[in-house]
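Here it is, the structure, as structure tokens.
A single protein chain has been removed from this complex, and every other one stays in its place.
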Amino acid sequence: MAIRVNPKLINELETYGAADVQNCYHCGNCSATCPFSKEPFVIPRRSMRHLQMGLEAKLKGTLEPWLCYYCGECSQQCPRGAEPGETMMSLRRWLTSRYDLTGVARLFYRSWKAELVALILVSLATMTAFLVMGFGIGHGSLGVYAGAGALFPDHLVHLLDLGLAALLASVLLTNAFRMWWFTTGSNRNLHISLWLYVKNVFLLPYHFLTQARYRQCEKKLPWLNHLAIFLSWVTMEVLVIVLLERLHSAETDWAVHAFGYLATIGLLGGTAYALLGRARKSETHYKHTHPTDLMFLILIAGAALTGIVQHASYRWLGLDSVANIAYLIHMMFVIPLLAVQIPFSKLSHLAYRPLAMYLAAVHADALTSRQAGAAETEPVRLAA
Amino acid sequence: MEEIKIGVFICNCGTNIAHHVDLDAVLEAAAAMPGVAVARSYRYMCSNPGQEMIARDIREQQLNRVVVAACSPRMHEKTFRGACRNGGLNPYLCEMANIREQCSWVHSDRLAATEKAKALTSAAIRRVWHHEPLESLTAEMCPATLVIGGGIAGLTAALELADAAHQVYLVERTAALGGNLARVDLTAPHLDSARDLLTERFTRVGENPWITLMLNSELQSLAGYVGNFAAVVRTKSDDDTVQERKIDVGNVVVATGYKEFNADRITHYGHGKLPNVVTSFEFEQMLRKGRIETRDGRLPQYVAIIHCVGSRNKEFHGYCSRVCCMTALKYAHELKSANPACYVSDIYVDMHAFGKGHEDFYKHTSEVKTLFLMFDKNERPVIRMADPSDDCEMLIEVNETLSRERIEIPADLVILMVGMEARADSGEVARLVNISQDKDGWFMESHPKLDPVATTTDGIYIAGTCAAPKDIPDTVAQARAAAARILGKIAKGKIEIDGVFAEVRDDRCSGCRMCNELCPYSAIEFHLDTKRSQVIPAACKACGACVAACPSGAIKGRHFTMEQLHAQIDGVLA
Partner (left out) sequence: MSFEPKIVGFLCNWCSYTGADLAGTSRIQYPPNIRVIRVMCSARIEPEFVLRALAAGADGVLICGCHPGDCHYSEGNYKAMRRYPLLKTLLKDYGVDDDRVRLEWVSASEGQRFADIVIDMTERVRALGPLRIKTDLQADAVER
């Protein structure tokens, strides 16, 4: 059964950032240089080819873009300037828009202005919600930051967190299921036993927490930088969700706040490094900046900065009302970041990447067990 | 009868001969043969010191015969004849034994190879005993040239010769000049107008007093030899009357061009059946008219270009037609320029972007979003009509090798890049001027690397695509090269005719006239007064047909006499 070539697809991908993929003439230098390009994965060349030919069905079902960490070696080696690294990045964005059931992601990637508007709208909605919560439901006052009579009481914030988490989880899980379906579930050629799923399940938390595969790139600094931002962010999430009361305690709880300070430094340092790098185009993976990349970094930096203002106002300066205002603005950064970017934009990679690692290992196992019996097949293991 | 003193010179050719043949043994055997005054071995006999050695030995040892056991005489006969000349010896008193191409290089058994080398050397020594000093003749060089073919090659050659103030007869079969290039719109990769390239030449040809232009004309016959050809050209006028004109020329440039492969022969492509499958030349017509459209006048949304139609496939022609890849890229560029919304697929086997500016042009066509798809030359795409519900007219199914998928490509218009093939009348032309064709029908050059415009027949040159597929830069280069060679000959003024030809011995000729009809060059005349036949030395090509055929054994084939050949036969078997 012949597959129809669709030359229109690369026009669509241009909005996702893939500008030069048609330059590729398949010399293979990129895959030769990629540390992750091992059987059965041909990274990035196979995806480049499918994109050039517009084989949408194949692209929708591929894991390969998620197995790439944009070290940029391929783009450096490419003799034709086809930017394979950036093409893989664009494919990740495109896949994000495909996994998303609602179609919102598609809209955001087609028009960054739409995402910006969405962020602003969510930001304003957050403001409204918090003001309603603060002045309406909680009957708090502006001059009280924590404890009784606080404008934004902890127990109400918890409820908000829960609500948001439930919403995000449901959207993300749905999209993750779609990702599984496209790449694995609907693939008639792959026969995967339940045992293979169970056997590899530890990979999910492992890759989520360590991004271990990123460490395999030749340059270690990008992994470290990313890990720093990630761990800092996870730390902050744990602090504000689980340990919110301890954070707001009148006495400084050093066990908790030390982590907070570290996390803040991590967030600011990491985002500053990334923003500077993108401005100076100092690394191959910083040469191309899509608006979603910028929005992501600015939101995190904004959240970190407002967090500092809030912390300083409350703990060091005793200016509760300033702290409350800073808190409000802080939430106006954080909620859009979580509510918009996790399900519909860049932050969704926190789910898709570990899932891709997991599924890739499952695929590899499935293929080896199919090849089992054949002499001397090198066991295909995804390096953990 | 002077004493025969033979010098035998054995070349080691580095290790080429020395490695496989025991040259000491050969030397020893040679030195022991009667008449051998000197026998030497040297590393590279064709080198200056080697040649000097021969010349010196001739002078110092008063040698009157030389045998060189080395490579093929086709390689260095001229060299060693020259060495003899330098030593003061007639060059025809030299004989070579081929102990390299036909001995050391083809036999692995050292003992057997040595025995053979001894035998071949012995044969040469016995033969050379019977050699005679032959003198060459001189003849006039007619400064006029016949150029056959009025395409870009013929025009260029003619102008080059005419600009040097020499008479040129430019014979063109059709009613118009320009050949295949006149059917082209723009050239790749620089996108010059073919019309401009040609018009410039047409004008200059028309204005040049040295060029006699003969349209609607064909060469009827060519007799004679280099410097002294007699050609008969037949011209057909508008009222169908035929005129024959005899012209005398010194040299001929054959620039008869090519014809394109008939795409109907590949049924899977549907040319001739599917209305929107066209050949490259048919597409050129569209470009020249300035309208790229399907048969029913619509703008095509999808266009596909297929490479290697009739080329690179044993079923039709095994060779590559060289120009089609760049022409295909040219079409991709022109399609995208005319309509950026058009989707162009280029379906190729390999991308031959070998020349100046070619790779850059290839990159450019990628940048304007041409989709390149690769297929294996032994598994051609298949074109069929699409469903009415599809958004395209045709679908091309192919096994795409870069992705290893079986795909179908939408197309409203398909352009077939047809290859070049030798013209149907090229065999006739070859016979008329006495040149050879290779297995694909292209005219054969004297040496594929070192002598690309001359042929094995002196005075006949080939230029352009009649010799092999090539693009315009190479065609023009060859045309100018041929003209330059001829100008060099004309400048010399006289030509030297080899002293090797057949001679009728009056005392033995019975006047049977059998030889007269045998000679393909009509070089034997019967003299009514003496009732004997005689050979015209300048016309004789020394093939030996008459020598072998004469029932009286009256004809002596100089340098290939009965005595010499008998001696050689005895020598190889000794």
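Just so it is clear, A and B label the chains in written order, and each chain counts residues from 1 on its own.
Following the convention adopted for this analysis, a contact is a pair of C-beta atoms (placed from the backbone, for glycine too) under 8 Å apart; a residue touches a chain by one contact, two chains touch by 3 or more.
Please read these numbers as outputs of a predicted model, since none were measured by experiment.
Q: Report, in label order, the displayed chains that the undisplayed chain touches.
A: Contacts of the unshown chain, counting the full complex: B.
Q: Looking beyond the chains shown, say which of B:Q437, B:Q534 or B:S552 touches the absent one.
A: If we include the chain that is not displayed, B:Q437 is the one touching it.
Q: With respect to the chain omitted from the figure, which of B:Y44, B:F202, B:F281 or B:F560 is a touching residue?
A: B:F560
Q: Among B:H131, B:K336, B:K541 or B:K556, choose the residue that contacts the chain missing from this document, as touch is defined above.
A: Of all options in B:H131, B:K336, B:K541 or B:K556, contact with the hidden chain holds for B:K541.
Q: For subunit B, which positions touch the chain that isn't shown here?
A: Touching the missing chain: residues 72-75, 98, 100-103, 105-109, 112-113, 115-116, 119-120, 123, 427, 431, 434, 436-439, 444, 456-457, 518, 520-521, 541-545, 547-549, 557, 560, 562, 565-566, 568-570, 572-573.
Convention: only the chains that are shown with their structure count from here on.
Q: In whole angstrom, how far does the Cα centroid of subunit A sit from the Cα centroid of subunit B?
A: 67
Q: With touch defined as at the start, can you tell me which subunit B residues reach subunit A in the complex?
A: 302, 343, 345, 351, 362-363, 366-367, 369-374, 395, 397, 400, 402-403, 405-410
Q: Name, in rising order, each residue of subunit A that touches subunit B in their complex.
A: Checking each residue of subunit A against subunit B gives 1-5, 7-8, 10, 20, 22-26, 46, 49-50, 52-53, 55, 80.
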